[in-house]
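Only one protein chain is missing from this complex, and each of the others stays in its spot.
Right, chain A next:
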Amino acid sequence: MKKFLQNKKLLSAFLIVIIILIVLGGSVRLRNRRNSPLIIQSFGNDLVAAGSRIVDAPLSLISGGLNSVNDLLNTQSENNHLKSQVTDLAQTKARDQALKAENRQLKKALELKDTLTSYNKINASVISRSSDTWSDLLVINKGSSAGVRKNQAVMSGGGVIGRVIEVNAASAKVELITTTDKSANRFAVQAEAANGKKVHGIITVNSANSLAFTQVVDSRKLKQGTKVYTSGMGGNSPKGLLIGTVAATTRDSFGLSDLIKINPAGDINDPSVVTVIERKVAN
């Protein structure tokens, strides 16, 4: 021990490792617990996000141009598909309006204000993505000044793609739903079984890095293609946001519980525009 204390190089290295571990542990704790980051951290994030906006402008123009060419090439097949849906659209619209009016009247009669399905939308653009191999994080160009709050659900391409994990004044970080982060808040979801009953569970990520509907009591009633929605029970997200569809039902590696693979409905690979969902009912 005396030798160790007299060896300055060894002692310095030991102290540096201890300091690194303390800073690492402290920053992880802050990341998970605080609703907003420290002012200095928020300032740093916004500073780099401002630069990202400038760089993003020409890059999104080029990317948009290439996507437009791709869309143009697919126009014919897309047109044929849409034509087949147009016939149903007018009827669905009329029914939707009638149901909306009926819903409003019923809510009024019951003196209900906001329910679990009520939410506001905040549209934002994705300006950056975490550059490392491992974490699934996006940076969006809206922050607390636009009403974005920690843990709000984020949608793109018609489905949920993740959740806000860090909010700065003019930017925010979104953790994708495919994250393997052990401390991430999971989405509480539900699906309608073949017998009409609701099946509840949560969304996790399995070993093959795909989405899974877990903690389900009886999954055998869920057919392939069944839509899975948020249930609003988790406290952070409203009810009725589409997560994906059932791809296959298996047992977990221990053979104890059901494991339902989900095909995500949202655009997880290439989200350029996202919608942050602000739940109206308080947690």
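One rule holds in what follows: contacts are C-beta pairs under 8 Å (C-beta built on N, C-alpha and C of every residue); 3 or more make two chains touch, one makes a residue touch a chain; residues count from 1.
The definition used in the following text is that contacts and distances are computed from a predicted model.
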Name of the absent chain as recorded in UniProt (options "Paired small multidrug resistance pump", "Peptide/nickel transport system permease protein", "4Fe-4S dicluster protein" or "Rod shape-determining protein MreD"): "Rod shape-determining protein MreD"
Selected from A:Val139, A:Met155 or A:Ala170 as touching the chain missing from the view: A:Val139
Residue among A:Ser12, A:Ser183 or A:Gln224 that touches the chain left out of view: A:Ser183
Full-complex contact with the absent chain, from A:Leu5, A:Val23, A:Leu112 or A:Ala194: A:Val23
Interface with the undisplayed chain - residues on chain A: 20, 23-25, 27-28, 31, 37, 41, 44-45, 48-49, 51-52, 55-56, 59, 63, 126-135, 137-139, 165-166, 173, 179-183, 207-209, 269-270
